[in-house]
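Only one protein chain is missing from this complex, and each of the others stays in its spot.
When the chains are written out, they are named A and B in that same order, and each has its own residue count from 1.
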Amino acid sequence: MALLQSNKTTIDPRLHRLLLFVMLLAMAMGLQVLEAMIPPPVPLPGIKLGLANLITVLAILMLGPVSGVLLAATRSILGSLLLGTFLSVGFFLSVGGAIASAIVIAIALKWLRPTLSLIGVSVLGALTHNTVQLGLAWVFFIQQGVLFYYLPILWLLALISGTATGLVLQAVEQRGILTSVSSTTMLSSPLR
Amino acid sequence: MKPGRFYKVLLPTMVVLAVVLVLVAWLRPSEVSRSQILLGTLVEVTVFGTEDEKLNEAIEAAFDEFRRVQDAFSRSGEGELGQLNQADPGTFIEISPELFGLLQQAQEYQALSQGAFDVSLGQLQDLWGFVEDWQGEGQVPTDEQIETFLVQSHRFTLEDGKAARNSLTTHVDLGGIAKGYAVDRAIEVIKTFPVEAALVNAGGNLRSFGQVPEPFLFWVEPRPFDIALQHPRQPRRFLGSFEFREDRAVSTSGDYQRFFTVDGQQYHHILDPFTGKPSSLLISSTILAPTAMAADALSTAVFVLGPESGLELVNSLPDIEAVLVMPSGDILVSEGLRAEQFSF
Partner (left out) sequence: MRPIQQQSRMQQMITMLKQFTWGDRFLIVFVFAVSIGFIPWLQSGDPGEAAVIQVNNEVIATLPLEDETQFSVQGPLGETIIEIKSGKVRVLSDPGPQQLCVLQGWISRAGDSLICLPNRVVIQIPGTPSYDGLIK
C-alpha cells in the first residue's frame, strides 16, 4: 500500500495515476475472479454479488469519476477474458452492471456524500449493479416476467454485499490511505 | 478528461441513452398464447403486439368465434345443419348465407377432387363410429351396411339461399372443412384488433398472419413463423418445417390422427367415398394454401386421391403445395417445394 501514499514523493503524477489505475484494476480483476468461484445466487448467467464494486468506489475516490467508470468497464472486459466468458451472455450483463453501478457511485459520491456514508454509497452501487444486470437480461435475452421474481432476492443480496464492501471502505478511509490524486497532485503538478 | 466534463457531457448522454433503452423495452411487442379444446381438438391461439390488453381481447374474441362456428355447424344438434340433416329428401329449407357459402365451397372442392372430398357422408362416419363427439371407439361395419351409403346418390342440392338433401342417406358433416373455416374466421376476427402477428393452430390445421416481431438488441426484427411438421409415426420427431412469411395456412390429414383398433387392425377416420372404407394410399397428406379452409379440404381430398392424382390436382392449382407421405415412408412433394427439406 506504500505506493498509494506516494504522491508525497516526487513521482510524475501521470505515472502515479497510471500506476494506481493498474493496481486497482489488478485488484478488481482479482475480486472478479474470486467472485466467479462463489456459486451464483440465482440461476442466471453473469449475475454476481458485485464485490468488485469495492474497487470502483476506491477508484472514483482516488482517480475521479471518469477513470472510475473506465476502470469498471476495463475490469469487466479483462476479467471476462480471464474467466473465458468474453462475449457470452454473462459478459454483456457484467459490463452493463459494472458501468451502470460506477456511474451511480460517482453521482452518489458527488451529491449524496454527507447524507450517505461510503456504506450507503456502496449499497446503492450494489443495488444498481444487480438491477441493471437483471434489466439487461430482460431486454436482450429472456422476456419473461419470471425474471423479475428474482429482483427482491437480488436486492437483499445487494444489501449484504453493499454493506460489507462499505464497511471495508470505511476502514480503508479511516486509516487515511485514501488520497485523491485527481484533486491534489494533478493541480499542483508542474506538468499541467 | 477533467472530472467536470463527466457531469456536464458524459452523464447527460448516458441518462438519455438509458431513458431511450427503457422506452424501447416498454414498446417491445409481447406474445400472448392460450389454448382450449374446441371442435374436438386443442386450439392454440398466439398473438403478438404491443398492447397487452388488446392481445387478450383478441384471443378471447378468436375463441368466441371458434365456439360460434362449432355450435353453428354441428351436424346433429338443433342448429340449421342438424335441421337440414333431418329434413325430408327433396324439401328445400332456408339456411343462413354463411352455411350456404360453406356448402357451396364444399361442392366446389367435391367437383375439383372428382368426388374424393365429400361432406355428405355423416351416416357412413357414424357407422364406423366416428361420431361428432368421438371418444376413441369404433366398429367395423359389414360390406352390405357400407353398400347402402354407396349405391344411392348421397348429395345435396343448393338453390338461392336454400338447401335440400337428395336422399335419406345424405347427412352433411362439415368436419372436413369446418375446422379450417373456424381457423380462417378466428384470424379474421384477430385482424380487427391492433395485433402485429397471430398464429391459430387447431391441431393439424394452422394459419398465420404477419411475421413474428422478434426483439433484437434495441430494435424489432420481424422473422417468419417457423412451422414444424410432426412425423406421422414418431410424435417426437419432425418431418421438416415451413417458413411462413405472409398469410399462409397449412393442414395435415393423417391416418394417425383419429383411429381405433379392432383385432390388431387400425381403422382411421378418413373414409374413401368410393369404397366407404378408410383410404390407405397415403399415411399423411399436408397441404399449404392461402386459407385454412382450402388447406383443410384439399388435405382430405388429396389423402383419398392418393399420390399420383393428388399431386396432379395440387400442381394444377395456384398457390397450393403438398407434402405427401407414402405407406413405404417415401415423401413426395409438389412442384413448389424441395423434397430434400423433408425426411421420414
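Note that a contact is a pair of C-beta atoms (placed from the backbone, for glycine too) under 8 Å apart; a residue touches a chain by one contact, two chains touch by 3 or more.
What you see is a predicted model, and the numbers here were worked out from it, not measured in a lab.
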Shown chains contacted by the missing chain are A, B
The one of A:93, A:127 or A:172 in touch with the missing chain is A:127
Considering the complete complex, of B:85, B:110, B:169 or B:252, the missing chain is touched by B:252
Among B:130, B:225 or B:303, which residue is in touch with the absent chain?
-> B:225
Contacts of chain B with the absent chain, listed as residue ranges = 35-38, 40-42, 44, 46, 135-137, 199, 201, 203-206, 208, 212, 225-230, 235, 238, 241, 250-252, 257, 260, 286
Positions on chain A contacted by the hidden chain, ascending = 43, 112, 114-117, 119-120, 123-124, 127, 145-146, 149-153, 155-156, 158-159, 163, 166-167, 170
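In this text, only the chains that are shown with their structure count from here on.
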Would you mind pulling out the distance in Å between where the CA atoms of chain A average out and where those of chain B do?
-> 57
